[in-house]
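The structure that follows is given in the form of structure tokens.
Apart from one protein chain that is not included, each protein chain of the complex appears where it belongs.
Per-chain numbering from 1; labels A and B assigned in written order.
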Amino acid sequence: MTLYNDSETNSQKNSQKHANHDCIMTLGSHCSLQVLKGAKDEGFQTLLICEEKRVSLYKRFRFIDKLIVVNNFKEILNQGFQKNLIDLYNPIMIPHGTLISSLSMDDIEKFKIPIFGNKWILRWESDRVLKQQLMIESSILPPKQILSKNDIDGLCIVKLHGAAGGKGYFLVSDKKSFEEQAQKLIESNVIISEDQLFIQKYANGVPVYLQFFYSPIENELELLGVDRRYETDIDALGRIPAEFQMSSNLEPSYTVVGNIPIVLRESLLPEAYSMGERFVDAAGKLVPPGMPGPFCIEGVYDNGANFIAFEFSARIVAGTNLYVSGSPYSDLLYDVPMSMGRRIALEIKKAIKSSKLGLVLT
Amino acid sequence: MTLYNDSETNSQKNSQKHANHDCIMTLGSHCSLQVLKGAKDEGFQTLLICEEKRVSLYKRFRFIDKLIVVNNFKEILNQGFQKNLIDLYNPIMIPHGTLISSLSMDDIEKFKIPIFGNKWILRWESDRVLKQQLMIESSILPPKQILSKNDIDGLCIVKLHGAAGGKGYFLVSDKKSFEEQAQKLIESNVIISEDQLFIQKYANGVPVYLQFFYSPIENELELLGVDRRYETDIDALGRIPAEFQMSSNLEPSYTVVGNIPIVLRESLLPEAYSMGERFVDAAGKLVPPGMPGPFCIEGVYDNGANFIAFEFSARIVAGTNLYVSGSPYSDLLYDVPMSMGRRIALEIKKAIKSSKLGLVLT
Partner (left out) sequence: MTLYNDSETNSQKNSQKHANHDCIMTLGSHCSLQVLKGAKDEGFQTLLICEEKRVSLYKRFRFIDKLIVVNNFKEILNQGFQKNLIDLYNPIMIPHGTLISSLSMDDIEKFKIPIFGNKWILRWESDRVLKQQLMIESSILPPKQILSKNDIDGLCIVKLHGAAGGKGYFLVSDKKSFEEQAQKLIESNVIISEDQLFIQKYANGVPVYLQFFYSPIENELELLGVDRRYETDIDALGRIPAEFQMSSNLEPSYTVVGNIPIVLRESLLPEAYSMGERFVDAAGKLVPPGMPGPFCIEGVYDNGANFIAFEFSARIVAGTNLYVSGSPYSDLLYDVPMSMGRRIALEIKKAIKSSKLGLVLT
């Protein structure tokens, strides 16, 4: 572990008692710049766990007070490492997508450094069955499931049970094309029978990501931003004339490379807020202590302007990086530029002031 | 009528004389958050007419001083209701898309509470023949009309005379496909003969919405923002491979669910401003007192970068919700974050100061 940007000596730090949490830390990826910028704006010390190869990036930003270099994020699981950080900085860890993809759920749940939000709910985000259960409890409707290939009527998406991300997905429009594709998978030994395939009605509509923050301190839900993902190469497909799509054997992928800002029709906000509230309620019921902090409901609006959810994220999402200096929605609520990262820091500050840290940390 | 967020007692209010207009009101939908936030930023009292089902949304925003709950927006047509509001608050009503879709033009024209802008021009926005007349007077060119099916040469859009929104529209690419589609409509008794169909050249190009504000006080036109709509499911169509579009019998719709920010090439601004000025001039000629306040010209840029207009809105549009804290265009003109809603309030303030309210109210 190497320290950069560190003006104090270790002995000074060791002698300092962190009676309170005055340091916010996160892993160097995903939304860490926004998170630490926001933390600094709210008066916190900031600490970044940074992989060697990314030091040159993160050294550029003055709002990062301490840069702790690791070869691999898994090093933070070391008990001595964690104890050391707690002794030195008594930090609060902000979880994000890279924490989830770098560590196992067991590891996160055993983490000694306090984690902002509900670390137990991260498992529900990662596990397809638990995720489905939480969505149903929230009355947030996933795309319709097709139970038999005989019921395929119009565009459907077919997934292998247990497949992750967008891998192994394919589209079909009728029973015949389903059977052809399934046959190919059987012949190439990917599956043994059609029963291993899961058919869902294709959720046809424009993608929308709703960025929420729930404050257990204020008992209030805030919609702080809306975006859509920018995915390669599916979002480039429309730039290829149909004739060449047909003759080119393209197999589009859904790899996220960025985000595009959007605002919603104001008349869609009541249902958006209602979805957020149902999610907070359901989380409180199924996964105590519920859903303190940022989360995101992800789906499409269909041609009737109904929201069809296909995912949630039970922590800050990267689409919030659009709004480092506030969004059209946060600007309706706050007089200062309020990013999601800053909102997290503000909640911690409020929790400290009102001695309610227990409500926002796990 | 129920009042929320109301710190003063009614008796206090009744005793208060509103010699001047210090209250801005609107209906709770469309762009009301932006409008009332802007009004508050310019120092006005704010009042929202809110449907019961949306109270929980609008109670979240501190810049809304009074929330008046109705079961249906039509209740504001009640003479006693209006008189009551005038006595209590002497408000100015900001019209927007929901006002137009909730009330008839006759009702709006008879409204007793003063309306910001020109309420008479709203009829020209809603009536296809008047709209066409105003566009031609402005030399803002709509897509070319095809007078005979024999002249169909390339992609065309076919509309039923009198159809609203995007309903009943279909695309054709040659005489044969026109005849086939028309035959279907005849067989299903939607039309009696092909003569009821109106053929327009398909305006092929990228959609662009130009958000203007014309100040009769300063006699100046301002381009305050540019956006494009985010429409379901047409804007998701490109994410479906051509092969599946062909086999899936999709019938795309054009339902607006949001907006995406854009900036224009600077070299397109002179013609954009010129269109805006021609529209203001034409409105002044055909529909006195013309076009005070916000309006929008809506169309596409074709492959020669020529603007083909297909619509205008003679009032604030929802795309301005992107710019609650200003746009790249308003930031060139103002030192404070100037949303369209705030610009409206600023104009009212200037009108009050210079005793020219008559120029901005009808």
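Please note the rule applied: a residue touches a chain if its C-beta (ideal position, glycine included) is under 8 Å from a C-beta of that chain, and two chains touch if they have at least 3 such contacts.
The model shown is predicted, which means the values in this text are computed figures rather than measured ones.
Considering A:Leu77, A:Val256, A:Leu286 or A:Ile352, the position touching the chain not shown turns out to be A:Val256 (whole complex). Considering the full assembly, B:Leu250 is the residue among B:Leu33, B:Val70, B:Met135 or B:Leu250 that touches the omitted chain. Touching the omitted chain from chain A are residues 29-34, 37, 53-54, 56-57, 60-61, 63, 98, 230-233, 235-250, 252-253, 255-261, 318, 321-325, 337.
The missing chain lies against chain B, touching residues 154-155, 171, 173-174, 177, 202, 204-208, 220, 222, 226, 228, 234-235, 237-239, 242-243, 245-246, 250, 252, 260-270, 273, 300-305, 326, 328-329, 331-333.
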